[in-house]
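Missing here: one protein chain of the complex. Every other protein chain is in place.
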Amino acid sequence: MKLLGISRITPGLATVNDIQREVVPDGKGFLHSLYTSLKPDYPKFFKMDLHCKLGFLATELLLEGTEGRFEPREDRAVVAFTHNGCLQNDLEFNAGCKAENYFPSPALFVYTLPNIVTGEICIRNRYKGDSSCFVLPNPDREKIQECLECVFQDPVTTSALCTWVDYKSEEDYEAYAFLIENK
Amino acid sequence: MNELINEIKLQIIDALNLEGMTPEEIETDAPLFGEGLGLDSIDVLELIVLLEKNYGIKLTSPQEGKKVFASVRTLAEYVKENRTK
Partner (left out) sequence: MTVRTAILSDYAITPLAFGSEENLSAYLEGRSCLRRHVGTFGIQDPFYASLFDREQVEAEAVKAGIPENYSFFEKVAILAAGRAIEASGTDPASPRTAFIISSTKGNIERLDNCPGEAPLDVPAARIASFFGNPSTPVVVSVACISGLAALIHARRLLTSSTRYDRVVVCGAEAYCGFFVSGFQCLKALSANRCRPFCADRDGLNLGEAAACMVLGRSDDTQLAPWEIVCGAVRNDANHISGPSRTGEGSYNCLRAVLPHCEERPAFVSVHGTGTAYNDEMESVALSRAGLLDVPVCAMKSVFGHTMGAAGILESILSIKSLDKGLVLPTPGFTGGGVSYPVDASPVPRLADGNSFIKLLSGFGGCNAAALFRKGGAR
């Protein structure tokens, strides 16, 4: 397996291959500013939960400017790893399920699955290959490697766009996106 | 009526996270789904919740909503006639 590139997002810092990406503050928080700086012109972003937003931005950061990026392909797997998953969104949805103000939101409910981020990345990049989501207590290198070895067992899969996304709060989140080739 | 139309537009922008949109940018008679605003099936369901929450109107199925959600104007007219709050 060969690592082709890696991006990382933490509060206030975005890097691609360890080089800091300039983010011009737009007054609406760091993730919004990062979106504005990347200019993906993708209104669907604003409908996503924070878990998806974070995973989406990490992969945008990594793939920005790649040639032939939006050609449909089946040979690239999308693999998501997480611990908390969409917990923040689960709590928000759950708050709408309380008897005193019972208005469960369908738009929140569809994001209560940790694998939705892979769907968002596949839709954005037109990837029609393997996609999976693994939940681990922490970004354990050995376990991630073990899962990726399995992913490359599919003969169609030649590369994998992977994410570790963990959103706890506005001050505490972390996302990695990395591209791996099977060589 | 115009006040209600503007109020509904603001609620749609907020409920459907139509980032950066202003009420002026939503055409009152343009279709809400498909072309027009390009809303999807989840948006329809979210609008159904919005109607119940803000106006006490209970739609039971997305099919029933088809006529109601044709445009902001049809929606406003429906709200005016059926609101319970």
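Residue numbering begins at 1 within each chain, and the chains themselves are lettered A and B in the order written.
Keep in mind that, in the parts below, contacts are C-beta pairs under 8 Å (C-beta built on N, C-alpha and C of every residue); 3 or more make two chains touch, one makes a residue touch a chain.
Bear in mind that the values here come from a model prediction, so they are computed numbers and not experimental data.
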Of A:S7, A:T59 or A:T112, the one touching the omitted chain in the full complex: A:T112
Contacting the left-out chain in the complete assembly, out of A:I9, A:L61 or A:C133: A:C133
Touch residues of subunit A, complete complex, unshown partner: 72, 74, 78, 83-85, 87, 90-91, 93-94, 96-97, 99, 102, 104-106, 109-120, 122-123, 125-137, 140, 143, 146-147, 149-154, 156
Interface with the undisplayed chain - residues on subunit B: 40-42, 45, 49, 61-62
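Criterion: only the chains that are shown with their structure count from here on.
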Chain centre separation (subunit A, subunit B; CA means) in Å: 31
Residue ranges of subunit A touching subunit B (in the complex, touch as defined): 43, 45-47, 103-107, 110
Sites on subunit B touched by subunit A in the complex: 15-19, 42-43, 45-46, 49, 52-53
